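All protein chains of the complex are present and in place, except for one that has been dropped.
Note that the chains are named A, B and C in the order they appear, and that numbering of residues resets to 1 at the start of each chain.
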């Protein structure tokens, strides 16, 4: 049995903790380094998940000579520099999305990232959700023939706090970016973006010059349509659905919940009052994402989205913002 | 186009009105006579559904020379005599279940009924419910191979009034009798009955020396199991389900309701707060039963349950009562 | 009891026959006149559904003095003239959609139609589908709070024949027009149309310079989004679904089929292999539409869509075509 891959975790916020739990849970990984400038966070995470070393400085991790890979879950503005350092050190990296909010910063690193022999994976975890992955597998296997229409529904339970909205880069770069990657999971070559932003319920989000809801229509190079419906609120929970329509059929994934108890009372028929919340909905996805990263790290097939996928999603987000603001359809060229 | 069959309706209570509506709705039938000793009831029904003649005396109908068939929806104690009269007059009859509460009275008419060339159909309408009929068709077509287990769930929304309970003949003869016929729709030759009666919630029904709930297990001649679950109440509505299990699969019919609006709110996910109530649930069944009766009447295939089916259901009900009272399994011979 | 309304039916093609059946089935209506230049069609329909008079000339019907209303199911190019005649004769009219394919012809009649005291109803039958109507009722009752997003899925089983495509006016005026009206059922005041047409599978439709699929995004005056997904084919049947999302919840109507038999075999779990086809799916809707028309005719509440609704749907269709062709978002003003 190969000894587990030693992982350095950079960032111990909400998503960082999810990665820490995955690293602890997977037999193929151990938590070697835990890093956060907020050192108490790093220490608490290390204690909870059995991290060996703790530091406030990510350079300690990357240059330690003591990690097989790093997972970057630090704030977005640090991503480019950390990936850059990791490439220099030859340390494989799994980086949370987005690479950056500024396409120019992404492009500045692009050639180096392309040329590097180091594995760079982007944290588009939803590709690894077992339900979406199974739907994708069946589309790829030709079960519904040629894919014609993909419908993505993605609604958050409630808006993020104002402080987060202010630095989020806006709904398209922060929330829809996951859906753009999901779109590209099925239709890699998107050529056209038409986006509509709405301010339907949140004065706070409108004040931040952002949208609280959106509808986006993408067109693929082979004429496929992708429709994305977003809302920053949803009283019934985290609404994450997918529908693929082709010339030989339809495949759908509905919402997932913790139990399938169905109740019939004088109040009606209730199929289960709970839908999984964000982290729980994608717990399996985060773990399987890490497993796929380790598999690629060890020379197995690389099924992880990479730097180019991270860049493509950002380009679509920027195009969507332009489209929504200017009320125009924006042509994009992801093949360049 | 053949002119419509002229129907004489005897009895204008709850079920009588349902038949009147079917007769009016079907192009193949017209309502020629309406009969009820409570003459105002007959008149109201005739007016509502376009009945031509009205009388308080069923003999007027049967001997009128002016009907192609009679539908008997009068109280149970009148059934045997009315069928007898119809046979004598050579008038085909569709009679509501049960033939009688007393098997001796049924048997007294049996030979005559058998020998008669007149069509005698029993009103086991559930055989004509489109959902159950479709399930039956698919079992007959061999879709699930050899039938091994049939599970019938039948729960009424609420108990009948005490006055009705007193004359109902008890839960097995009044309510389960439909399920006995459903059992025989799939497994005609039942050889063993084990019934369990319960007094789970209704003091009124217990006072009437009747059960408010029951579980019955039947065994067919080829070893099939039929399980019937009954309750005289159900807060969520009229619970009418069927499950057929065979060596090649499972077929199920769930409850049916007026619309399939599904709601997701902070209170949960509700697939529709309404299940059809009794009459509405089986409106189609009543109409299709009448259509099948007319088809048989006119020399087409006879798909209607007959006198022998009515007798068999009563025998099973009697056996169930004996079984429940004495806590024994009762062997029956329906082939005699 | 009021005597039934005498209806004159003009046009006995596919939809005309559906109306004939509704007229025959409803106790409130009788089929007084049947009209078709193809006189054999008129005669066959009259015979099947009990029509009293037959003619090849619609003027015979409208001027007969012997009808309480006419139902127009003749080819689209005749609609404007027939409505005009009916207004002159003071005969109420239920006219199939669209009023015309040319908005100029519609607008030429508009003032007269507005000024007329005669009831003019447009055959947007889907408003009367029990499932969609129930969903609408619950949205109107405030069950999901403020409506924010409406998602309409509408896919035909298979494309119409080439001859029909050639005169159909294109997918937006022929097929999406139903969805435009459904959009307006919930969001009457649409202000913006962005449409995307696709040629995904049918060379025949592409050759006719038409689209075989479409995605349309509408914006309402209060910021509501309506998304319409269309395809001219669907191997699994007639796909007609509706989803309404608001700040207090979600309501959905899925596809409807003839039975709810669910099968589990070694081949998988099948919830019913049939979805209702076009006519059957909306049989109830056609009948309830006619009932609502008669109710309005007799001075009851007018719940039927009218001339202005027919015009609005056509304006949206025209805007969609322009949007799709020019790749722009088109502002519309339905309030003018």
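FYI, a residue touches a chain if its C-beta (ideal position, glycine included) is under 8 Å from a C-beta of that chain, and two chains touch if they have at least 3 such contacts.
Here the structure is a predicted model, which means the values were calculated and not measured.
Student: Tell me which residue among B:217, B:267, B:280 or B:322 touches the hidden chain in the full complex.
Tutor: Considering the complete complex, B:217 is the one touching the chain left out.
Student: Just name the one of C:108, C:269 or C:331 that touches the chain not displayed here.
Tutor: Within the whole complex, the residue contacting the unshown chain is C:269.
Student: Give the residue, chosen from B:100, B:129 or B:239, that touches the chain omitted from the document.
Tutor: Reading the full complex, the residue touching the unseen chain is B:239.
Student: Could I get the residues of subunit C that touch the absent chain, sorted low to high?
Tutor: 235-237, 264-273, 275
Student: Under the stated touch rule, tell me which residues of subunit A contact the chain that is not displayed.
Tutor: Touching the missing chain: residues 1, 25, 47, 130-131, 134-135, 138, 143-144, 248-254, 256, 258-266.
Student: Against the chain that's been left off, what residues of subunit B make contact? List them.
Tutor: 146, 148-149, 151, 153, 155, 194, 196, 198-201, 213, 215, 217, 219, 223-225, 227, 229, 231, 233-236, 239, 245, 247-250, 327-329
We take it that only the chains that are shown with their structure count from here on.
Student: Work out per-chain C-alpha centres and flag the one nearest the whole-protein C-alpha centre.
Tutor: The chain sitting closest to the overall C-alpha centre is C.
Student: Between subunit B and subunit C, what is the separation of their C-alpha centroids in Å?
Tutor: 40
Student: Distance-wise, how many Å sit between the C-alpha centres of subunit A and subunit C, to the nearest whole number?
Tutor: The computed centroid separation for subunit A versus subunit C comes out at 42 Å.
Student: For subunit C, jot down the residues that touch at least 2 other chains.
Tutor: 248-250
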